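I'd like to ask some things about the structure below.
Removed: one protein chain of the complex. Kept in place: all other protein chains.
Letters A and B mark the chains as written, and numbering starts fresh at 1 in each.
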Amino acid sequence: MLTRKIELLVGLFLLSGIMAFCVLVFNVANVKVDTSDSHYTLVAEFNNIGGLKVRAPVKVGGVVVGRVADITLDDRKLVPIVTLKMDKRYDQFPETSSMSILTSGLLGEQFIGLTPGFMDDDIAMLGEGDKVFDTRGALILEDLIGQLLYSMSSKDK
Amino acid sequence: MNPINFIAAVGRYAIALVYSFGKAGLMLWGALAHLPNPTKTLPLVVKQLYVLGVRSMVIILVSGLFIGMVLALQGYTILVDFGTEDSLGPMVALSLLRELGPVVTALLFAGRAGSALTAEIGLMKSTEQLSSLEMMAIDPLKQIIAPRFWAGVISMPLLALMFSLVGIFGGHLVGVEWKGIDSGAFWSILQASIEWRQDIVNCLIKSTVFGVVVTWIALYRGYVVQPNPEGISRATTSTVVQASLAVLALDFLLTAVMFGN
């Protein structure tokens, strides 16, 4: 029949399995338990998002201030709409701020760089659901090379 | 060989395959169809968790550690040529969580626990213990098969998670402690590249599916064994062979569904 030792060992086994799961989720995948009131949402419209992915970071001078929550296509204007989940701690960005899609390193992951704009008395801060108008899309390497070749060949003439 | 005979042999084989699928399905259905009295089944499941889970832990943890270390060592020698050795973390962690964790755990589980299950049930059959239960008006499917099935299905994902975690730790040992990758870079790049839904949940799904398949095959092989020593030894071998093949084939299918597009 069941001895206490077996029960104890099985308990330890189950616990270590669950612990492994928790360590993997919280330390390795780095999931943060977050509630909706620690965030506010921003929307931005880009002409081209390149290789931007959901969960890509939003950075200000290298500091992560939010993440991409959703990427959709505006069905009338046919341009990509990016929804951002911004950290409530950083909510002092003026409406004049601009966003651009940048690449970390030459071949790295893409992220959104946020450049705070100038402040003035009649300029409000960005808040829940606001839209950022000043955006620059991703640089497409192929386009750049194409332009470079074109300008070089036109210079030659 | 005469082509007609060949076609007939293929047909016979196919019929035998369908027949054993049906029989295995009926066995599982008979074992799990009616939820039995939990106060009687739970102690049996706990005991089998000990036999299948706890006793497999040592081999799983040791193999996980070594596989993580080997992965890191091989990965390092390749990545360092491109100057991207900082990406060792995600390489090790993703290989473990997406593939090696579930697959190697399932293969080891088939060898360690699956073969033991087949031999145990085969022995119970050949010593008439199953018939004896039947004559005592106790359904051997519910008494013997069902608790072992549940214990196998619960143990596999837990073992796969432990395997992956220990493997990542082994990768850290080699990458950071031995090869001198910066610890902060190792972890932060690793954390940034693992998506918990994509990687950890899929690891769990894969290993649960493998747990079902390995345990099912092992139980079925034991249940239909020829009740003599030779039959039992053949059944344990076929458990390991069939379970391993099934795991590898299913792994391809699951990977194609999960990560294919």
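The definition used in the following text is that a contact is a pair of C-beta atoms (placed from the backbone, for glycine too) under 8 Å apart; a residue touches a chain by one contact, two chains touch by 3 or more.
The working rule: contacts and distances are computed from a predicted model.
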item	value
Omitted chain, identified by the protein name its UniProt record gives, among "3-isopropylmalate dehydratase", "ATP-binding cassette domain-containing protein", "Pyridoxal 5'-phosphate synthase subunit PdxS" or "Aspartyl/glutamyl-tRNA(Asn/Gln) amidotransferase subunit C"	"ATP-binding cassette domain-containing protein"
Chain not shown, its touching partners among those shown	B
Sole contact to the chain not displayed, among B:Val62, B:Val80 or B:Ile138	B:Ile138
Positions on chain B contacted by the hidden chain, ascending	40, 123-124, 127-129, 131-132, 134-139
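Note that only the chains that are shown with their structure count from here on.
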item	value
Of all residues in chain A, those that touch chain B in their complex	1-2, 6-7, 9-10, 12-14, 16-18, 20-21, 23-25, 27-31, 55, 109
Interface residues, chain B side, partner chain A - complex	43, 46-47, 49-50, 53-54, 57, 93, 97, 155, 157-159, 161-162, 164-165, 168, 190-192, 194-196, 199-200, 204
